[in-house]
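Removed: one protein chain of the complex. Kept in place: all other protein chains.
== chain A ==
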Amino acid sequence: MALDDSKREFRFVGTRPDRPDGLDKVTGRARFGADMNAAGMLHGAILRSPHAHARIVRIDTSKAEALADVKAVVTRADFAEVPFKPGLAGEVWNVLENVMAGDKALYDGHAVAAVAATSALAARDALKLIEVEYEELPYVTDVNAAMRQDAPVIREGAADFSVPDDMHPNVVRRHESGHGDVEAGFAEADLVIEDSFETEATHQGYIEPHACLGQLGKDGKGELWCCTQGHWIVQKTCAALLGIETANLRVTASEIGGGFGGKTTVFIEPVALALSRKANRPVKIVMSRAEVFRATGPTASASMDIKVGMKKDGTITAAQGEFRLQGGAFPGAPGDMTAMCAFAPYDLKNVHQVGYDVMTNRPKQAAYRAPGSPMAAFAVESVVDELCRKLDLDPIEVRLKNAAREGTKASYGPRFERIGLVETLEAAKAHPHYAAPLKPGQGRGISCGFWFNHGGETSVSLALSEDGSVQLMVGTPDIGGSRASMALMAAEVLGIPYENIRVTIADTASLGYNDVSHGSRVTYASGLATIKAAKDAVRKLSQRAAAKWGIPEDAVKWEDGCAVPSGPNAGDFDPLPLAEITAEMGQTGGPISGHFEATPEGAGVSFATHIVDAEVDRETGATKVVRYTVIQDAGKAIHPTYVEGQFQGGAAQGIGWALNEEYIYGEDGRLQNAGFLDYRIPVASDLPMIDTVIVEVPNPGHPFGVRGVGETSICPPLAAIANAVSAAAGVRMRHLPMSPPRTLAALKARDA
């Protein structure tokens, strides 16, 4: 879409007003997924497989159904028939198979049946009366083991066109890209380093577990309230899984206590609706934390081989990587994105990357902030760091020397438009953190990170009230402060105070389709749509003023919240404020609203550079991050406090991923640590103050220059922290998380 209305001077954008949901959140008035109730409501509970891989021979639900408190029991037979297709073409089938197992249980925690009863306790008790006869099958939970020819086959026929015939059926997608001649490039290098790296699966760790309340009548009409990052995808998917018309299911998104990509699909929502259809009463399901860990999507785990060649002056001559990602028992692990992001910060003549999507007997992976990119950065930036150390080169100077700029041919193909990587590196070099002395036992790490960002289908509606206040309806659940950002952008166009605009996340019956709040798209795409919808309203307001004054429409312009004559020849009229036009709108042509619907294409990629200082306890192997600075290109920060919050949040989650968080599977194929006691996310006392620097290199694809900021902030931390820990420990850390036992083992191996 052509943008002929770019704006770079602002009155409201860039200020830091109070958040609109602040009082609701601190008083407990905000309604999250589990806060919705209905008269006659039943409680649902889900029976889950204790086996990593097993054929379901028989399910007998008769004893559970005989209980007076039990009003419905469902199994796979209660869902629609959905055709199977290989790869991601079969994603609806994949989601159904994950929501409720078919012939086989595919991982520890896989849903096999569900109950609706008059209380949550009665529902859980009834699960114990469901008899499932399993035939246990061999299983595999490790990505490299799953690719070996002797690995148990999880599902034949799941591989798409991209996978060579001689690969194991567990390999379901393959991506290969790059340019130049890497072998020639390596031959030019003074030093070539080849190394291998691993990252473990981590959960998004949102504090609010999945929760929903669903009702579905035998007439195929239903309502659903749930916590989600995107209620239109919930509507579409549930309709497909239950065999009803999409428009007959109205979905309302609750407040959301974190998502980070993990709430971009469905788990319990179709189950609640299937139970409701059978029981003819509303059904509420709330996951326990253990269920969240066992049965919702963690990120993919990765095994990676990297080779980079460098000249003595720091010029990178060639780079190649192989990225093997497991995403549970379904296609979808982002091997392709991992490969495409891996070398994106560099201007490379010779680059080659291959990514694999591999199935294992684990839960279906879900997106987690810039899916694939953090792992890739960990592996690549570790090797670049090692080259700098061996060649005694400054890590920022080397990155500047090889940095991607406007016009650089990206490692994934096309040339970059205007990007801000160099600006983040220059800001890092100039930051006091980079020059600060380190104490003995401490190490400093640097890393760059990259993410694509996204646009997506977007609809926005803006309705003016008679008193001049504005209701703005968007369809993207607010996971990062978007209500504040939308109000600021609307205020900027309308010229009225931020406080006069109320932003609501509309339900699926009130607005056109909206893609999920993912891909760092909301401030970009819903923001662009908000600006356009506000301009649509301004056009209509100006028309009313023109009619009142009896002058042509094009003789009116909009300034500081008022219609004014466009010049001396247009006539001599006092400015007409918005509220004076809306006060009469019922009598001057009817209600005034603004609308915009589009799929904006121009999200603009983004880069970040992080600086980390870490300290390693040589006796326990415990790591403390003592100083952290995030520098990222935001294009234009609409509400800088929220942008800084995104930067800090990415760093905090990255610290958890780098140091402690991991899915641990036992020999029995079961998840060993399905709770926050044994799966350790960072708490406030684990974190230093995370300093932030907002770089603003405007995105040409947005009227105000916005680039998404939600995901790029988690791309550099794994690598930056690993580089800091490696420097502090004096040994290269190749396996995340760098938990105390793993770091201690590395220290011992170094000394041995």
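Methods note: contacts are C-beta pairs under 8 Å (C-beta built on N, C-alpha and C of every residue); 3 or more make two chains touch, one makes a residue touch a chain; residues count from 1.
The criterion applied here is as follows: contacts and distances are computed from a predicted model.
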| item | value |
| --- | --- |
| Choices "Vanillate O-demethylase monooxygenase subunit", "Molybdopterin synthase sulfur carrier subunit", "Rieske [2Fe-2S] domain-containing protein" or "Thiamine biosynthesis protein ThiS" - which one is the UniProt name of the chain not shown | "Molybdopterin synthase sulfur carrier subunit" |
| Option from A:T75, A:N94, A:T264 or A:Q326 whose C-beta touches the chain left out | A:T264 |
| Sole contact to the chain not displayed, among A:F79, A:F452, A:Y679 or A:F704 | A:F452 |
| Of A:G44, A:G109, A:G178 or A:P363, the one touching the omitted chain in the full complex | A:G178 |
| Full-complex contact with the absent chain, from A:F12, A:F416 or A:Y642 | A:F416 |
| Contact with the hidden chain (one of A:C212, A:C226 or A:A367) | A:A367 |
| Chain not shown, touching residues in chain A | 87-89, 160-162, 174-178, 260-262, 264, 334, 336-337, 340, 352, 366-371, 412-417, 452-456, 518-521, 599, 601-603, 605, 701, 711 |
